[in-house]
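Note that one protein chain is taken out, while the other chains of the complex remain in position.
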Amino acid sequence: MSINWYKFSAPASFYGLAGRLAPWFAWAAALLTVVGLYLGFFVAPTDFQQGEAYRVIFIHVPAAWMSMFIYLVMAAWAAIGLAFNTRLSFMMARALAPTGAMFTFVALWTGAFWGKPMWGAWWVWDARLTSELILLFLYVGIMALWAAIDDPRRGDKAGALLALIGAINVPIIYFSVQWWNTLHQGSSIKPTGSSMDEVMLAGMLIMAFAAWFYTAAVAFVRVRRIILERERHTEWVKHVLESA
Amino acid sequence: MNPHPVLSVHGLACARGDRTLFTDLGFELAGGELLMVQGGNGQGKTSLLRLLTGLSGPVAGEVRWRGEAIAKSREAFHRDMAYLAHANGIKEDLTPLENLRFQAGLAGRGFDTDAAEQALRKLGLARCLDLPARVLSFGQRRRVALAGLLIASALLWIMDEPLTGLDVRGVALVESLLREHLQRGGMVVMTTHQALTLDGASVRTLQVGRREDA
Partner (left out) sequence: MLGFLLTVIRRDLLLAARRRGDWLTAQFFFVMVVSLFPLGIGPEPELLKRIAPGVVWVAATLASLLSLSRLFADDHRDGSLEQMLLSPEPAVLLALGKAIAHWLIYGIPLLLVAPVLGIQFALPAEAIGVLVLSLAIGTPILSLLGAVGAALTLGLRGGGVLLTLLILPLYVPALIFGAGAVDAMLAGTGVEANLSLLGAFFMLSLLVAPWVSAAALRVSME
């Protein structure tokens, strides 16, 4: 047998590592969420302009940050996979996408909840919301492509290429939407960043870290499932499944 | 083993989906030799041929042309190689002659109209030169593709079931083409389900996948 064992062994060892790390990340995420929500909903002062409704930003802003961050991380894994042909990187990209789409959706949803008291409408074509919407389309496109391709090798690379060209395009899309927004004199009400309380900032940062740990934990769990599925014919997976 | 292998294959492994088709496959081929790839349906004959052309990449191992991996010397290799696939690569809206002209242009070769017409006549298509390929029968289109192979003047022919759709005379024609090509020092890697008489040619066989015992 002269199969390249290097390529085959990487997912096998990572399977164990991911399994050991996932619970820790999940606990960290839970803990930080509790602290962050406590700060956000009980400690942070009521905004004199927006009342209590503004507190949704403790979920909205970290979700929006994560949605873009995860897309970039996913594209980075895709680039590594294409450059070095490492199968684990493609699996990581696949494991991240659903969480990224989820955060994009959460950002849009909470944005609507925030928008209602702020702008008096559930949806306004604000530059940020519009960019998030297009980001959601990009996530959906990649996941649809993965779903349509049965062959894992082709799917990995095709999705990676799409993620890459998407990542090159994301800043341009973001800029063009900003441009479009100013051009059309839309409802470009900026969130009141002037009186950003230190507690508020701390709350948002903690929630962002919570989201990060959550993403990692979920991605690890998901990548383990992908590894098992892909390698189900190998000896080590049979061993794992029998001992379980 | 041959003193001067031109095409050599080392430790090739191929997987389709999560099925491993073959591992550790190797052979060497020198000028004037024909390699007959054998194996049942779905055992990876076509996959092997596509690996040899460089259209797909192997899970492990490599294909070398004149001692260099084809992934590195792709350009030189593709200049020397012609591939007759399952699909003929013939555009239905073009005449046989136009098809050959574009094939030559796309392969970066010069095009000699007389030589192309001669090749088409040799393959019994003298009356079809100005007809769109749409109206040709399946066997006739196969002959157009074979004519393309002839004028490509490649050293290595990789042929996937070249006899499909050909009548008895067509099969005899292919046999004579193969013999001529081998006598000129050409090389052939091919698959076929039909019997082929190539007396005098140096023919080797390669079994792909498990033997058909079950």
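Read from first to last, the chains carry the letters A and B; within each, the first residue is number 1.
As a convention for this text, contacts are C-beta pairs under 8 Å (C-beta built on N, C-alpha and C of every residue); 3 or more make two chains touch, one makes a residue touch a chain.
Only a predicted model underlies this, so the values are computations on that prediction, with no experimental measurement involved.
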Listed residues A:Leu37, A:Ala76, A:Ile173 or A:Leu205, member touching the removed chain: A:Ile173
Residue in contact with the excluded chain [from A:Leu72, A:Ile165, A:Leu201 or A:Leu241]: A:Ile165
Touching the absent chain when the full complex is considered, from B:Phe22, B:Tyr83 or B:Trp157: B:Tyr83
Residues from chain A at the interface with the omitted partner, ascending: 82, 134, 137-138, 140-142, 144-145, 148-149, 151, 153-154, 157-158, 161-162, 164-166, 168-169, 172-173, 175-177, 179-180, 183
Where the unshown chain meets chain B, residue by residue: 53-57, 74-76, 78-79, 81, 83, 85-94, 98, 102-103, 105-108, 132
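Definition applied: only the chains that are shown with their structure count from here on.
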Whole-Å gap separating chain A and chain B, where each centre is the average of the chain's CA atoms: 48
List of chain B residues in touch with chain A within their complex: 11, 13, 16-18, 20, 23-24, 59-61
Residue ranges of chain A touching chain B (in the complex, touch as defined): 1-4, 150-152, 230, 232-233
